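Submitted below is the structure of interest, expressed as structure tokens.
With one protein chain held back, the other chains of the complex are shown just where they sit.
Take a look at chain A:
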Amino acid sequence: MTDARTTFSSPLDLQSVRADFPILSRELAGGFPLVYLDSANSSQKPRQVVQAIEDHYLKHNANVARAMHQLGAEATAAYEGGRDKVAAFIGAPSRDEIVFTKNASEALNLAAHTLGASLKPGDVVVVSEMEHHSNIVPWQLACERTGATLKWFGVTEDGRLDLSNIDELLTEQTKVVALTWVSNALGTINPISDIAAKAHAVGATVVVDASQAVPQFPVDVSTLGADLLAFTGHKVVGPTGIGVLWGRYDLLASLPPFLGGGEMIEIVRMTGSTYAAPPARFEAGTPPIAQAVGLGAAVDYLSGIGMDKIAAHEHAIVEYALEGLKTVPGLKILGPQDATDHGGAISFALDGVHPHDVSTVLDTRGIAVRAGHHCARPVHERFGMQSSTRASFYLYTTPEEIEALVDGLGFVRKYFKVD
């Protein structure tokens, strides 16, 4: 590892970044310092985000829009301010293109439900084998409801999307193409713009699951080629309980409502109702107000550091981790073997030790990883595996933590006597 260490270089001042995340200096059972390698699951939160939420609850709390008093106006401004910040963060041409949901899953369900309203037998929806379950199941449900057919891109041996049959998958029958930008299990970064161009050529709508993309690199939806794009707050150092669906305004304006309730209506009569314009049309009920404040603070925090620098750091850490993991005997990395177009998550199998056992042993040394199928069972099946162990990284991950992981895996092998 000595050689690799000398080559590690990041544009971030890790010490000052880590100082913003109090949890990272926690000690766990046995006196081990926390080594948090599960950020693809949920990222940690900087003090700035928690303080923004606290400040909102302690000083400005009220319901939005419908509350006509001063606090109501402040809460509304705070909530809508979150929308402005998110719009700017992902390059949305208009704030009205940002719909707040409860998480990325709800955003994708919203997409599948509303786009699904116009599907019919003979239509085709295309996903991929490397999707998170939340970008498979909503489309399966939409196809079941409408009689449309679900098809999917396969995955190549080296963990890339298999585009060899793209012309068979994308035809005039194809109405929706729903793809992940960055695989949560393999780390693969997919060529969304290229595929979107081909999908648009046959008249399909392009939905992108950007849950692992928005946290990791600069995103500009105005040039991406997607029509709808989903991500979640808690993976971008924001709070849980809030997700985002971005959509081209004219598309959103053409879609029917998703959930019914307060704030999404125009006029309600007992004989029928008319609906508000986007984004309100898709935000029934009291929205995640404090969460929008927190998410606004989160994207401000990331912008302050610089998404280009965060992307460069992720790339350096992934490269370092791939190198380190390759030194562990009997370890097989799923998906791309080098850092080219590789997001900040690496899944692997360790010969002779089940992933749950790997993660339990690592956990007793303070190292938090994820074990299982990471809500991506089909891609594990594709590689003939039932589950894997996943280490994932973020702007606060240090090379020393990667070394702790590699050392920890050596300990796992000794403990289970697979040396």
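Please note the rule applied: a contact is a pair of C-beta atoms (placed from the backbone, for glycine too) under 8 Å apart; a residue touches a chain by one contact, two chains touch by 3 or more; residues count from 1.
Everything that follows uses one rule, which is that contacts and distances are computed from a predicted model.
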item	value
Omitted chain, identified by the protein name its UniProt record gives, among "Nitrogen fixation NifU-like protein", "ABC transporter ATP-binding protein", "Acyl CoA:acetate/3-ketoacid CoA transferase beta subunit" or "Cell shape-determining protein MreC"	"Nitrogen fixation NifU-like protein"
Candidates A:61, A:94, A:193 or A:386 - the one touching the absent chain	A:386
Identified contact with the non-displayed chain, of A:113, A:132, A:313 or A:373	A:373
Positions on chain A where the hidden chain makes contact	29-30, 354-357, 360-361, 363-364, 371-373, 377, 380, 386-387, 415-416
